[in-house]
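In what follows, a single structure is set out as structure tokens and then discussed.
Omission of a single protein chain aside, the complex is shown with its protein chains in their original locations.
Letters are used for the chains, namely A, B and C, taken in the order the chains are written, and counting of residues starts over at 1 for each.
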Amino acid sequence: MALKTREDYIKSLKAMRPNVYKFGKLISDVTTDPATRRTVESHARAFDAAYDPKYAEIATTVSSFTGEKIHRFTSLMESLEDIMYNSKFKRMMYHLTGTCTGGTCVGWNALNVMWNVTYEMDKEYGTNYQERLKKWILYAQENGLVVAGALTDAKGDRSLRASQQPDLDSNLRIKEIRDDGIVIRGCKAMICGVAASNEIFLLPGSAYREEDKDFAVACVVPRDIEGLTIVETRRPSDERELENNFDIPETGISQAYLIFEDVFIPNDRVFMCKEFKYTGKIIQYFTANYRACIGACVAGQGDVMIGAAALIARANGLAAGTFMNKIIEMAINNETTYGLGIGAMAAGKKHPAGAWVSDPLLAHTNKVLVATLPYETKRLCQDIGGGIVETGCFPSYKDFMSPEYGHLVQKYVKAGARYSAETRARAARLIEWLTIGAGVPGCMHGGGSPDGAKLVVRANIPLEEFAEYARKLAGITEEMPEPEKKK
Amino acid sequence: MALKTREDYIKSLKAMRPNVYKFGKLISDVTTDPATRRTVESHARAFDAAYDPKYAEIATTVSSFTGEKIHRFTSLMESLEDIMYNSKFKRMMYHLTGTCTGGTCVGWNALNVMWNVTYEMDKEYGTNYQERLKKWILYAQENGLVVAGALTDAKGDRSLRASQQPDLDSNLRIKEIRDDGIVIRGCKAMICGVAASNEIFLLPGSAYREEDKDFAVACVVPRDIEGLTIVETRRPSDERELENNFDIPETGISQAYLIFEDVFIPNDRVFMCKEFKYTGKIIQYFTANYRACIGACVAGQGDVMIGAAALIARANGLAAGTFMNKIIEMAINNETTYGLGIGAMAAGKKHPAGAWVSDPLLAHTNKVLVATLPYETKRLCQDIGGGIVETGCFPSYKDFMSPEYGHLVQKYVKAGARYSAETRARAARLIEWLTIGAGVPGCMHGGGSPDGAKLVVRANIPLEEFAEYARKLAGITEEMPEPEKKK
Amino acid sequence: MALKTREDYIKSLKAMRPNVYKFGKLISDVTTDPATRRTVESHARAFDAAYDPKYAEIATTVSSFTGEKIHRFTSLMESLEDIMYNSKFKRMMYHLTGTCTGGTCVGWNALNVMWNVTYEMDKEYGTNYQERLKKWILYAQENGLVVAGALTDAKGDRSLRASQQPDLDSNLRIKEIRDDGIVIRGCKAMICGVAASNEIFLLPGSAYREEDKDFAVACVVPRDIEGLTIVETRRPSDERELENNFDIPETGISQAYLIFEDVFIPNDRVFMCKEFKYTGKIIQYFTANYRACIGACVAGQGDVMIGAAALIARANGLAAGTFMNKIIEMAINNETTYGLGIGAMAAGKKHPAGAWVSDPLLAHTNKVLVATLPYETKRLCQDIGGGIVETGCFPSYKDFMSPEYGHLVQKYVKAGARYSAETRARAARLIEWLTIGAGVPGCMHGGGSPDGAKLVVRANIPLEEFAEYARKLAGITEEMPEPEKKK
Partner (left out) sequence: MALKTREDYIKSLKAMRPNVYKFGKLISDVTTDPATRRTVESHARAFDAAYDPKYAEIATTVSSFTGEKIHRFTSLMESLEDIMYNSKFKRMMYHLTGTCTGGTCVGWNALNVMWNVTYEMDKEYGTNYQERLKKWILYAQENGLVVAGALTDAKGDRSLRASQQPDLDSNLRIKEIRDDGIVIRGCKAMICGVAASNEIFLLPGSAYREEDKDFAVACVVPRDIEGLTIVETRRPSDERELENNFDIPETGISQAYLIFEDVFIPNDRVFMCKEFKYTGKIIQYFTANYRACIGACVAGQGDVMIGAAALIARANGLAAGTFMNKIIEMAINNETTYGLGIGAMAAGKKHPAGAWVSDPLLAHTNKVLVATLPYETKRLCQDIGGGIVETGCFPSYKDFMSPEYGHLVQKYVKAGARYSAETRARAARLIEWLTIGAGVPGCMHGGGSPDGAKLVVRANIPLEEFAEYARKLAGITEEMPEPEKKK
């Protein structure tokens, strides 16, 4: 079967029921509406890449089920090599789009994680979740589906558990179990890439105990399923996307609130139904892989920032090498999160079910770095760019093109004879978009907070073992057990 | 004479000739146009403060010329105490507006700097610049003028000097000297607070040599002077300002390109005319004071970020103290730049002419910190805020208020029973505005780049003296002079 | 009366009763014993400086009591200018010695702090402490006394208050009050500069409550007072001091445990006796000034590191400018702690009693920086130095001078024709001494820990005020009080 093309992909989105809203309005066609067409364009580039000899090795692979060529982002990752391609794919997508294409990322991770967890559940409960999942994976591979993934719930009061919330809908829940399926209700918030996706993989947002078992649900739904209302979030400077000029690049990101009002999911799309005991496993496997790979996202965007910094320096008329020290610092930040993510993968292992699980300690360490290093990279990029890239320090496209005074704006935006005013303006706006504009991905809290990651790091420090090494080296003969906790 | 009120101030702006443009259109009234009304509101709060017992000590002082009570931002700063009030005033203004009110800052510094430089020039050349300046200062004090200051030129090709530019207008220049005044031409770029100002103080943007003496000009002009076209720059998410809802606070900042097309300045407003030798002094005194005080700007905004972080944590339902470590880190960043700026002032001295000049080494060191620490503060603020404050992760006001699905958005934006959805939304949007939105001031390159500051630091390191201390301590008897530079 | 000379000073030390121990032995003459002669040499340079025209302005001043010229380190600091000289003096001393001369520092601060606190106590209790203190200050000024200061107690169990300790001696305490004086007992630990001091100023190590009032004692004692045993601590590589070659510089630092076994202090040397309420004031004023000034200590040592880095680069045969970026970073670290300290002073104020008190928020912020930035400076210094300065990477003086193979060692330690092997070796050992050797001062915990400083920062953040600014800017109408603390 032929790989899906950009055109097929666009067609598949156009065929869907409109259920995405932004700025108070229903979007009739996500592929053309200014609020969503950029994120669609971003995802479409994954299909272009599959047909581009330069990128095909990364963008495609062969199904371990069928032996057919498939889009990489629908594959089962069964080896270190496979999962390293997850990082390579993400870095490539940032190179091609400058930002986050969540529809080629979270669903992919979700299907791999659930491959392992359904295996474990089936083994304990005699369920047939993995068989259902396999059927759906084959369908996704055949149809080159773009699949968003949704974990984060609206949550409500952070100090209460899901079942204690005054509004039970604050976390997505199973409202009813029928013979042929389940009915779910609630909200998944801040979900990436939904407007550009064909389907959405829903996973529990937390590790649940028995009293919260109604919230233990994993399933996959078409984006336009009945009862689902999608409201896009607004991002910095996203109103620029309503226009069509150099104030904003052609690609984009999207995030959304998914509001489920009694949505029916047929059984063959349900992969967990109240097996609360395994929700922790989902979180554990998901974050291990996701936080390993996320280093590649910020590295890829950092690469584009390096490129953009080089361009603006040239457009500013500055010699090569002026900022080489800063570019090296940026590169070190990029390679650190990319490489530590690879390290987390290499220190991981294959699950008995067959999909790879990265090492949690290194993955969560990486998440902490992802919450800090890219901020330095952005700062360096703005530092190199000079005043024109900082806080949008030049007039808008409309002023640039004003018949009355546009020639004056252009005269003064131009810096030297070599490049046009427009070129300098475009380079500056790209940096603005990358560092404080609509292209900034939500990588600090995306996939969980750095503080959460630190808790995992803490849980993985073998403190008593380290204390024992130290005790022996110091020649201390007294026992020195961990003291009692006191308040 | 009574201090100017908010109402007087608004009236004075309304009375001016419209010459400010944004988004391709002429703004007929800067006090009401959505593109400029927020920066006017910010500046108006300086007048409120003058009448508010809580702030009057900071916001007002007594003229050393007349003994009359005046607005602080029009005063001559003749003592350490005086200039410390510059920092206190700026920090207060950030507390009241959340952002930069350039019209109460740069012109103020400019008049002080020129007080000293005109003294030096008059002494060498027998000119009467200081007398002219004094006359204007008295006028500014009497009328409570908001005065923007403009140094940065459009610059053109960074590798060429001003007189070598293919387009001589790239730097503001004296085109003609007449008996009664001068004619200037060119462009000042990225100038703060112009739309909210009554006048603009123009200073040379660089230290010039003889061949560039046409660019050695200092003068003051009414904002609406004939021949001046002002084009506002666009900042991240500034289109939100066109609406009027919680997606954006009521205060704001502005920056602009000032395009001078053969503007005539009468002699009594000209304070330097081709005395190129003193342009370096202007830069030196200006940056010493400006970069000392700028630590107070970022501290003041950092204070508001601390406050906003506390609010969002409360709105998120989190206990007090959850983020105390991060808040302490934020405070340390704030106090470092504030306190080092105060240190630069205290290590400075009174110029023979009477106005205070801060210590350049400490001031430029502060500038380097101002280009880094606030970025950490912003990151910490986003870290505390959680996913909802990062990259605008919730729907817009229009979605929030949608008659169709707004109730659902509100239901899920609400976190716990204590605070309304709107309160949480407002706190989140404030953080967005402060950290990646239209409220971000351009403090990295504003008043010059951190790399420029490092050059001043470098020039002020007594390397051979330090080497000599080390040589004596090491007991080295050989002379160890600085080696020849080789390429 | 003439200023004390180096010779007078040495003589005064020789005249004292031997009560200092190190390496298990009583030191008969601190001015010649290898374990203490270097710290004496360091302090002696303060007397040289008083007679050196280059340094006399810093090293001396005029007594506000007598109008006589005195050593700066015995003066009352009554103005901002006075206390700024504290910083200048410390930075100078580091330039001259490369390390800490605690005997010209802590006692000086102590006498100023007690000047203010005795004033307050006398006012409340009708005591005559200030009069006693004044008498002693006059004596110290007349005799150019080097006065160590001691706050830190041995402490015992950190989880118990002083009066709860199983061993009451863990904190210095008043054992008995007699008509003519008091008897004290206990231990002050990690006290700087004692071996080189004439006297020791004792202050309480903590803020005490009523039940701990026996520990509320301030007084001054001759270093060789009966009943006092002084045991020097051992520092990294201090055994090198037992030899006399280029493996170690000629100057040095000292720290000691002071063990008081029922020591009688006559009343005219007692300045606090159980007035527990004022112990907090002592800590508050002491740390405010000390932590402002400490920025100058690490800046001064950082200056020497810059110098040493320049020397080793030259000795390594490297061109000027190779490491300029790193030297600028080092300088920025130095000026930051120096300048922020000056800022803390300028933001402080004169106490009604007459001595200056620095601003606590800025001073404690500075302490946090002092616990981090100098570590970066040291790292940079080692980075510039190359392998030879890291972890002592070349043979010892004895190998260097070996008749058998010393010529080979010298042949290979030499780098290029310009400088001798010995010169390169001396520069390398200086850096080792400064960064990981016996010259490293204890500035992280000296005068209290950075975590303690953070608590003061925290206590000084007006969180609710900042939250209120943010609430107004966000347009939030609900009240948002600080939530209850929960565990």
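One rule holds in what follows: contacts are C-beta pairs under 8 Å (C-beta built on N, C-alpha and C of every residue); 3 or more make two chains touch, one makes a residue touch a chain.
The structure displayed is predicted, hence computed values, not measured ones.
Novice: Consider the whole complex, including the chain that is not shown, and state which of C:18, C:236 or C:352 touches that chain.
Specialist: The one listed residue touching the chain not shown is C:236.
Novice: Of the listed residues A:187, A:311 or A:393, which contacts the missing chain in the full complex?
Specialist: Once the missing chain is taken into account, the touching residue is A:311.
Novice: Among C:8, C:78, C:169 or C:468, single out the residue that touches the unshown chain.
Specialist: Checking the options C:8, C:78, C:169 or C:468, the one contacting the hidden chain is C:169.
Novice: Which residue from A:56, A:361 or A:401 sits in contact with the chain not drawn here?
Specialist: Of the candidates A:56, A:361 or A:401, A:361 is in touch with the missing chain.
Novice: What subunit A residues would touch the chain not displayed?
Specialist: Against the missing chain, subunit A presents residues 80, 84, 95-98, 246, 249-251, 303-308, 310-311, 314-315, 318-321, 324, 327-328, 331-332, 335-336, 338-347, 359, 361-362, 365-366, 368-369, 419-420, 423, 426-427, 429-430, 454, 457-458, 461, 463, 465-471, 473-478, 480, 482-486.
Novice: Touching the missing chain, which residues of subunit C?
Specialist: On the subunit C side, contact with the omitted chain comes from 21-24, 152, 154-160, 166-167, 169-170, 187, 189-190, 229, 231-240, 247, 255, 257, 259, 261, 316-319, 371-372, 375-376, 378-379, 382-383, 386-388, 390-396, 398-399, 401-402, 405, 408-409, 411-417, 432, 436-437, 440-442, 444-446, 449-451.
Rule of thumb we're sticking to: only the chains that are shown with their structure count from here on.
Novice: Taking each chain's centre as the mean of its CA atoms, how far is subunit A from subunit B in angstrom?
Specialist: Each chain's C-alpha centroid was found; their separation is 37 Å.
Novice: Just give me the whole-number Å value for how far the CA centre of subunit B lies from that of subunit C.
Specialist: Subunit B and subunit C have C-alpha centres separated by 39 Å.
Novice: Measuring centre to centre with CA averages, how many angstrom lie between subunit A and subunit C?
Specialist: Chain centroid spacing, subunit A to subunit C, equals 52 Å.
Novice: Residues touching two or more other chains, restricted to subunit B: which are they?
Specialist: Subunit B, residues with two or more chain partners: 318-319.
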